[in-house]
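Yeah, one chain of the complex is gone here, protein chain that is, but the others are all in their spots.
The chains carry the letters A, B and C, assigned in the order they are written, with residues numbered from 1 in each.
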């Protein structure tokens, strides 16, 4: 119990979990090349040794133990600021494990309906926290035909559902899609994908089970082949995490791990508890990336000697504007944080949704500015190996020279990062992630309508209209 | 000395100023119908009687007197917040008078070059403050051919310049354009329109003179005819302020009113001292208007019974997003305020420029959403008189009925405000104001490049690129 | 019978029609100042004397008479080209009178249901054609609550309906909105606003009646006051046409003027017969205006000496692109025209809808480019009277000088046209017209879905997907 080392984390993944990738059933992911980078990424969050990292990454629980700070429930604006700072330095595997912290925010509401469920949430939160576990957010159902409700589908399993209830627990069947890092976690925290109606009782279900539970199967997918060279792929050589298509083939869940089993009135608060934190995570990443895009845009412009070109300056200014609007809105969301009845602090809901929407809605256009600045070399630049090859490399060194003080190698690195982030497998994947992670544009529009103070706006408009 | 009443303000405008409008030389603007609304607007800032208004609008100077708060030099974040609150309740005539407060921010820099100029700034600031004067920001030159510098123009007067220097003062000649409220102020505060080069000595000039100084002539223009009905024109019936084309026909300025006369190295800091506050004012107005646009969009949608229409909801959400991004960035600009060497507090320069840019660059598109929601009635709705006429009015009452609880009159008022703000003379004028007031898009892009921490962005990009 | 002179047209408007404007019931519109410009506009279409105009504007009917070409039913691509050329030179009053020509396109379909209706259409077409009448397109109902169908409204009259049927004819009640030029026409051609369901029988009604029919009342509205100076308002001084809010207060329509009275299955083809031609008219106007916007943008740029400024060139290029995409798509729509079963030729439906959509969806953004180029003088330029006034005029002549060869007066005219078209009452009105005339964005999207060859696109996509 307590904080794990990276080695302990890796060892803990050898637990018989059923994982597929590219048609292969992988028995031990810790030795499989496809999982080398993902496990390295996840392991970095277990680096507590350095005092500064320890301060950033861990906190003292109310029991006096040390736990990963992702499990800390923010109770003040300062806590929230610290959490945001943590997010900048935490992998997506760590971030999604905040799911238990989010669940704690609905505990009081759950307790009113069924105190046992609330107790289960609390117990699981402590179990995961105190064992330094990682947990995946398991939400999106297969959904089938969107025009029809869960129980109206041709196959009733197209939304994950309870197929059996016993004295010991429930048996569930279904599949959950886009489950980030499912294969790299210890627990799967399952939630309903949306609010449920009266007649969708079997679909209002939430629980947490170990990844190696019998009947759980994960089919993985990522943008990346196993190994990428870090010169040519400066970002994606380090950042790949697989998404899981997670199947529950009649999986048994004991009652003490169940958080919801039929109480449809609670389904939507479960579904929403995570969205805010997912989008906050997305926004933190957006702020981080947008600044890098500004830097890349300026570098590639300067390196071509075009930094006095008004059209180039215009494009860079658009990127600055994007980066700063994002940074300001994240700052606002944290300073204007909100408090739940039980005293948990979270970022301003409207602010996060508006900012995430702004990020997603404008991402493609911003990449157009980057691509306009970068020019054709973004995609036609030769590979590192050609640069290292003496015969061909001499030409690259000679002909990639531009303004004084800039090495051919530096230019190549800048071009490679632009390509990797915006115009290659990882970059292509990022377009969709920017738009869809944490819910697509429509999900944010719905939240804007729900949280905006429309009564005030209408009153001001009517007053201005003289009505 | 001290605060003026509205009546005293009006009386003070009868001072022999030379003002033209629509071909007429107007000897007394206080009795001319074209100036009725503008003077009423300006007079509202002199309403100090109500204690709440007094608190909002006035402050105690270091001499113990009371003065309009627009003259208060912010020395803390709280001062700045109070100033922003004031801006929401102050006319543009009051706002531009902040020019002396802005000048105080450059006083120290000026003192290093010429202490007398600095003393003049301080004296004029106190004079204006202690007499509750209004002062116009007089900046933009005629400019002639933009490819050529000031002294290269066919006519050397196309930028305002010093034509003579005497022991008593200087004589200036030229014209200044887009001078908001020139005819409604007591003082004209003249600044260089831009930085000046070595050979543009005569053009580096700044001073303050009374509006009725010999040789000053103002040609007025506004979007509005004299009188507008407030039912049909709910906004513009109350809000018109003329812009002045201000001519300096060999105007003498005594040395004690001169702030700059040839020291080219100071020209650009004068020119920039105002831009920030102009844009802050624009941003405050943007926040106020954007919320009203959301309210109007929602009202017109509900009143058509279309509030469940996804396309309509989408358009409203876009407007919410716009309004909130603006509100968040203004909040950020104030919380992350900056301090000059002499201890004056001002909004964050980068934040204000980015936010103003966002406002201006997206304004037209946002109006497209409003127009899409409003439909044809925005422009085809009959006038109030038709509504009041018994014969025709009965039909309007009958046929403008839509959802329960909404009166035809309310619908008309909502449509009228939409049209007035976005699709009529005032609305048309607003498109240009949104884009050009406080400097066009390019002016903000330049400031973004100047103030963004590009070194940090490049460093992060290079680190990410492995370079 | 035969072509009318302009004088005969004007005289024919003195027929007792009931018209209101600004609260006044106007007994003779031909002598009322508000109608001076509108009647002048409409009269221009009656100028047949000049041989070239006669050739453009009139054609020989199958009976050997001469009629306005707006009544000519296109039977070949050449006819269509001639009609488009005519549209460039015809007022909106003439254009809407094409309604009978459009009705002729549905005559065959109507005949299958009720041959008498078809005969009535043909007779009315000949009557209007042979008497050189003008007819308004009377379509949009008041609509009330959009969530409810016609017969579900609180007031059943919110969609125009048949309230009584007799042996002699029908009696109708309701109001029609946005009826362009209603007061300037001879006939009102009423159509259902949309397709009607089984239970909306009373609302499936179409007919034509004289404007002066008992019970018809028109409440007018335009963007413009009565008189505008043509220097300051170069466009709107000449172009105003009022929109009518047209009330049918138990109006009797004899059977021989009825085209539809309860046959719900025909309602939508009536409603659609006009949309195509309205949008074609809108597209012709779009092509005409877009070229003028390019010209204005370039002129205002050159006149500031900014024609070598890359940002300005970029904005002008965007406007060129807009103008040319519109011109090319109109050309395409005519060359790829379509033929009805009865041999009538009309522009390509998909092309017209796509092009109108492109026009409308991008109009606001294009005006942003114009406003960015124009700068503040677009709205702050003094008026003509100030220019003509000797005292103030001398300064305008002096200070509006810019590049060699450009007169101050020319600059003023260019600024005035920009303002008038984009940033004043007429310009504001144009934003809404661009978006809403001929149906808003959604109306065009619906038509795109209906007419696009989706089967082919899906087949190609599936083939490319290997499915």
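Annotations for the structure displayed:
Just so we're on the same page, a contact is a pair of C-beta atoms (placed from the backbone, for glycine too) under 8 Å apart; a residue touches a chain by one contact, two chains touch by 3 or more.
Predicted, not measured: the structure shown is a model, and the values here were computed from it.
Within the set A:7, A:24, A:50 or A:85, the residue that contacts the chain not displayed is A:24. Set against the missing chain, the residues C:24, C:108 or C:331 yield one that touches it, C:331. Within the complete assembly, residues 309-311, 314 of chain B touch the chain that is not shown. Annotation for chain C: contacts to the undisplayed chain at residues 230-231, 234-235, 291-292, 294-296, 298-299, 313-314, 316-317, 320-321, 323-325, 328-329, 331-333, 335-336, 350-351, 354-355, 357-358, 361, 409-410, 413-414, 416-417, 444-445, 448-449, 452, 454, 456-462, 464-467.
Mapped onto chain A, contacts with the missing chain fall at residues 20-25, 140, 142-148, 154-155, 157-158, 174-175, 177-178, 217, 219-221, 223, 225, 243, 245, 247, 249, 304-306, 308-309, 311, 361, 363-365, 367-368, 371-372, 374-386, 388-389, 391-392, 395-396, 398-404, 419, 422-425, 427-429, 431-433, 435-437, 440-442.
Please note the rule applied: only the chains that are shown with their structure count from here on.
Seen from the C-alpha centroid of chain C, the farthest chain centroid is that of A. Annotation, chain A versus chain C: rotation angle of 180 degrees from the Cα superposition, expressed as a multiple of 5. Looking at contacts between chains, the pair that accounts for the most C-beta pairs is B-C.
Between the Cα centres of chain B and chain C there is a gap of 38 Å. Within chain B, the positions touching two or more other chains are listed as 361.
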